[in-house]
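Handing you this structure, nothing more for now.
Here the complex is missing a single protein chain, while all its other protein chains stay put.
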Amino acid sequence: MSTQNPVFIPGPTNIPDRLRRAIDVPTIDHRSSLFAEAFRPAVDGVKRILKTRTGEVIIFPATGTGGWEAAITNTLSPGDKVLAARHGMFSHRWIDLCTRHGLDVEVIEADWGEGLPADRFEAALTADTGHRIKAVLATHNETATGVRSDIAAVRKALDAARHPALLYVDGVSSIASMDFRMDEWGVDLAVTGSQKGFMLPAGLAIIGISPKAQAAMEKARCARCFFDFRDMLSSYQRGGYPYTPPINLIFGLVESVKMLEQEGLPNVFARHFRIAEGIRKAVEAWGLTLCARDPRLYSNTVSAIVVPSGLDGTKVVTHAAEKFGVAFGVGLGEVAGKVFRIGHLGSMTDVMALSGIATAEMVMADLDFPVPLGSGVRAAQDYYRATNGVAHRVTSKAA
Amino acid sequence: MSTQNPVFIPGPTNIPDRLRRAIDVPTIDHRSSLFAEAFRPAVDGVKRILKTRTGEVIIFPATGTGGWEAAITNTLSPGDKVLAARHGMFSHRWIDLCTRHGLDVEVIEADWGEGLPADRFEAALTADTGHRIKAVLATHNETATGVRSDIAAVRKALDAARHPALLYVDGVSSIASMDFRMDEWGVDLAVTGSQKGFMLPAGLAIIGISPKAQAAMEKARCARCFFDFRDMLSSYQRGGYPYTPPINLIFGLVESVKMLEQEGLPNVFARHFRIAEGIRKAVEAWGLTLCARDPRLYSNTVSAIVVPSGLDGTKVVTHAAEKFGVAFGVGLGEVAGKVFRIGHLGSMTDVMALSGIATAEMVMADLDFPVPLGSGVRAAQDYYRATNGVAHRVTSKAA
Amino acid sequence: MSTQNPVFIPGPTNIPDRLRRAIDVPTIDHRSSLFAEAFRPAVDGVKRILKTRTGEVIIFPATGTGGWEAAITNTLSPGDKVLAARHGMFSHRWIDLCTRHGLDVEVIEADWGEGLPADRFEAALTADTGHRIKAVLATHNETATGVRSDIAAVRKALDAARHPALLYVDGVSSIASMDFRMDEWGVDLAVTGSQKGFMLPAGLAIIGISPKAQAAMEKARCARCFFDFRDMLSSYQRGGYPYTPPINLIFGLVESVKMLEQEGLPNVFARHFRIAEGIRKAVEAWGLTLCARDPRLYSNTVSAIVVPSGLDGTKVVTHAAEKFGVAFGVGLGEVAGKVFRIGHLGSMTDVMALSGIATAEMVMADLDFPVPLGSGVRAAQDYYRATNGVAHRVTSKAA
Partner (left out) sequence: MSTQNPVFIPGPTNIPDRLRRAIDVPTIDHRSSLFAEAFRPAVDGVKRILKTRTGEVIIFPATGTGGWEAAITNTLSPGDKVLAARHGMFSHRWIDLCTRHGLDVEVIEADWGEGLPADRFEAALTADTGHRIKAVLATHNETATGVRSDIAAVRKALDAARHPALLYVDGVSSIASMDFRMDEWGVDLAVTGSQKGFMLPAGLAIIGISPKAQAAMEKARCARCFFDFRDMLSSYQRGGYPYTPPINLIFGLVESVKMLEQEGLPNVFARHFRIAEGIRKAVEAWGLTLCARDPRLYSNTVSAIVVPSGLDGTKVVTHAAEKFGVAFGVGLGEVAGKVFRIGHLGSMTDVMALSGIATAEMVMADLDFPVPLGSGVRAAQDYYRATNGVAHRVTSKAA
C-alpha cells in the first residue's frame, strides 16, 4: 500500500502537513503552564466549532466510541430508557453500547439509506407520557451509508412532544466538515473524534456537554472512572487532566481549529459540499446511485455508492488497495458488499478527489462493471472547474 | 518553559528522535494489510517485554488509567471483593477506581514510602477461606513515592495462602525500564502505558492478560464496551480494531520495542539502575533521603526526595520550571510538599541526569536549603564515570 | 498554493514520507564516527545508481549548477576548448557557465526538441585532429524540452573519432529515474542533484568522476576552492568533509538509495516509463504533441507539451497554480509560451499522474483550448489499468 496517494476512507482523513508538524512535539510537563496555556484554546476552539456558548467541552484520550461511552455513562443510570433509530452500522453500534451499559433501548428500525425518522421519534416521545425515555440518540452523519440527518428536526420532535429527554448526537463524521449547531439545535451531548473533520490522527474523543447534561451528570449511576466528566471538569479548573493528557494531539487540535477558522467555517462547509457534489456528479455519470435515498440526505463527508446488482462492492475496495494503492471504504453490516464508500472529508481538494474518481473507474473497469472510463471524471471536472473559486451560498442543502 | 532541556518528570519521558520519527506518519487505512502487518509485531514485541509466552496483549487508545479500568471491568463483577494496599497516590487512585465500579475493596493501609506488605497480603488471603477475594491489586512501582515493590513476593503470598485470586499489577512506571516477569511472577493482568518505559507520547493503554484472566473475562459483569477485551480479541483475529486504532502510536510501539531489544533488556535495566544510582549518590551527598524507606525499595525510574523539615518540596518544582525551564515532579497526596521527584525513566543518559542534579542544586540553593552547590553533582559524576561502559551484573537489587 | 496536491514540476519532486523522516534528524558531530558511518553508504550507494565501479563520487552542499561548475573547474583550464550542443535551456546554461569560466566552447546548435546530434559531434571531433577539444558536454535529459538523448551514441562518436576528450554528462533530471550507465557509456563526469530522482529537497550536488577525470584534475587550472575535488577526496579518507557537510541530506541520500534498491532499479525505470507513457497517451488523446520530436527522445521524467498555435502555455501553468493549487512547469527560453511541462519524476504514482492530467484538462478547458474534458484521463486510465502490476520488459525505448 503506497503512502503517496491520498486516502479516501471516511476517516481517519489525510493529515495536512501543518498538523503533522503541530503534533510532532517533544515532551513537555503536562502539569506546567505551558500545557495549560495550550489546552484552554483547544477547549475554546472546539466550542466555536460546535457552535456552543453555554456548553462545556471535554477531551479524552480515546476515540469516538469512547466518546459515546462517556456521554452515556456520565448522564444515565442502568435501566434508563433510551430512544434510538438504527439505520446504519454506527447507529447500530451505539445502540449496542447502550445495551452493554444496562440501558433499555427502544429501537426504531429504519432502512439503511434513510435518515433519522423525526416523525417516528415524535410519535414515540409523545406516547411516552411518563417521560421514561431519558435520552434520544441521533446519528448526525451515518458513516456507513453516507446519510446526513436533520438534527434540527429531531429537536423539533422533542419540543413538539414537550419531552424533557436529553438529545445525544453522534457527530463523529460530520463535525468540523458539515455545519453543526449545538446550541441552536438543543444538543445536550455532542460526540466527535480527532481523526475526521479535525484532520488529526485518531486519539481524541471530543464531547460537547450542555448545562442540562451537566446537571444530569450528578445523578447518573452508570459506572465510570476513566471517562468521568466530574474528574475531568475539576481538573480543568487547574488547567490539567486527572491523568496524563494526550499532549501532542491537543497541540494539534489547537492548530486544527486555527486552520478551520482561517479558512472560515462557512468556506470549509462549502468546500466539502463542492467536493462531494463533484463525486456525486461522477456517480450519476456512471449510472449508479448513492445509498442515501434522497438528495437532502447526501453526506458531504462520505459517499456510499451502490454497486450494480450481482457485483461486489467489497472487491472494489480490495482491488483498489492491491492494484493502485488507494484506500476506499467497504460496505458494513446490512450494506456489506452492496456498496463501496468514498470518503471525502477533512483535508481534501477537488484535484485529490479526481484521482479517487479516476481510480474507482479503473477498478470498476477491471471488475467488469458497466461503467465507461473517464465518464465520472469528466462530469466531476465539469463541475469542479465551474465552481472552484466561486463563492458559494451555503444553503441548508449544501451545508 | 524551554523545550531544550530534558524533562525529569516521571513520565511522559523524553522521546527519542527515532520514536519521534516513527510516529510521524501519514494516514494509512487501518483496515488494510499495511496496518495489520504493523500491528502484529507491536503485540508480539510487548509480550517479549512483559516476558509472557502464554498471555495475550491488548492495546487501547487510552492511558494507564484506562488500562486499570479495562483490567478491572473485563474480569470482575460489581460486588466482587478486591484486596489492595494503599501506599501512594497511584495505588490510592486504583482503589478509588475499583470503588467507582462497585467493587468491594479491602484496603491495607501502608506508610507512603513502604513497599507492598506481602506478609499482610498473605494474612488477609489466608483469612479469606471462602475465597471471596477475587483480585489482588499490586502497584509494582509507586510513582508517587519512588518505591518499587516485590511482585514475586506477592505471588508467593497468594501461593502460600493457596488462594485463587487473580493478580493485577500496575506496571505503568516500571515496565520496559525495570525487569517485569509476567509469567514467572504469575501476573494475571499487567497494565502499562506508552509514555513511560516505551518512551512514546501518552495515548496507549497496554495490558497483558493471562489465560486465567481471559477465562474470568467470560463471567465478568462489570459494564464495558470501549474497553471490552472480547471485541478487541475478536477484531485482532482480523488484524484490526473494533474502532479506529491509534495508528501512529502503534508504529511507534513497534519501533520502541526494536530500540529496547537492540539495546538488550538487561542493558536497559542496568542503565536505569545506573542512572538512578547516580541520582541516589547525589541525594546522599546532599544529606537528604529518599521517600523510599529501604534500598531494596528504591525505584530505578523515579526518585522522591524528602525535603528538610520546614521547607516546601513543591517550591523546588515551580522554581525549577520558572527559573530554569526544567520540569521535576511535585509530591502528591500525603507527601505533597514533603518531597520533590526526579523522573529518570525512559530516554535518559547519565549526562542528562547530571543536568537535572545540577539544576536541583541551584534551585535548592535559591530556596535556602542546606545543600552545597556541586556536592551532588560530584558524587554522581564519580559514580557515573566509574560505571559508564562497565558491563553490569544486573542483580536482583539492580534490575 | 495548496500543499495537499502533488507537484508536477520537473523537480524538486514530491518527497516520500520516508525521506521526510530520514532527513529530520538532530545535530550530530560531523567529525564523529556516526557521520562517517552514514557517509560511506551514501557514496557507495550513489555509485551503484550511476553504475560505476571504477569511478569516485563526490557530494557537495550545492545544487546541480554547482555540480556542473565543479565538474568543469576541477578538470579544465581557462582557454580549454569544449564541445557542446545547445538544444534546450539547460544545455544553454551549461554552455554559459563554461564561457564564464574562460573556456572556449564550440557550440553545435540543434533544434529545441531534438536530441544530441551524435553525428555532428563525431564530425567535429574527427575534424579536431589536434585534439584541442578537451571536453564534450552532453545533456542526458533536457528538462526544458523533455528530451532524453542517447549518451551511448555520443560515446560512440568519441570512439569513432578516436578522440581523447573527456565526456561530461548532465544527468540532473535523469539519474535515478532513467537508466544511466557511467562505466558502460564511458562517462567521465556525471552530474546530478538531490531533488530529482533521489526525491530529496535541493541541496546536494552529486558528481561521479572517472579515473580519467581524476587524472585530469591534477592539471586543471580553473580556480576553485569550495568545489575542489582534491580537498574533498582527501577529507573522504578521514570519513569527512573539508567543511561542514549537509548532514541531514546525506542521511536522506542513504535512505533514498535504499528505497530505490528495494524497489529495484529496473522497476524504478519501468515505473517511470509507465507513468510517462500514460501521460503521453493523454497528450495524444488531446490531439496535442510533445516538444520532443521523436518517440525515441521521449523523456520519462518530464513531458513538454506543445500548446496549439495562438495559445499560451505559460497561462496553463499560472491558471493551474492559482485556481487549482497544482504546479506544472512553464516553457523556458526558446519554447517559452509554446509549451507547458508536466514533471513526473521521482515519487509519483499512476494515481497521482491522473490527477495531474485531469487538472491540465480543466485548465485547458478554462482557457478555451480545443481539448475535451476527460479525454486524456480516459486514455491514461486505459493504459494504466492495463499495465499496473504487469511486469514490464524494459526495452531500450522504455528505459
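First chain written, first letter: the chains are A, B and C, and each begins at residue 1.
The definition used in the following text is that a contact is a pair of C-beta atoms (placed from the backbone, for glycine too) under 8 Å apart; a residue touches a chain by one contact, two chains touch by 3 or more.
Fair warning: this is a prediction, and the values are worked out from it, not measured in the lab.
Summary of contacts with the chain left out: across B:32, B:65, B:139 or B:347, the touching residue is B:347. Within chain A, the residues in touch with the undisplayed chain are 17, 20-21, 24-26.
For chain B, the residues in touch with the chain missing from this view are 2-6, 14, 16-17, 323-326, 347-352, 354-355, 358-359, 361-362, 365-366, 372-375, 377-378, 381-382, 384-385, 388-389. Counting over the whole complex, chain C has residues 1, 3, 7, 9, 11-15, 20, 24-34, 61-66, 68-69, 73, 78, 96-97, 100-102, 193, 195, 201-203, 222-228, 242-249, 321, 327, 330 touching the chain that is not drawn.
Quick note on the criterion: only the chains that are shown with their structure count from here on.
Averaged Cα coordinates give chain A a centre that lies 35 Å from the centre of chain B. Chain geometry summary: the mean Cα position of chain B and that of chain C are 54 Å apart.
With centres taken as mean Cα positions, chain C sits 46 Å from chain A. Among the residues of chain B, those touching two or more other chains are numbered 20, 24-26.
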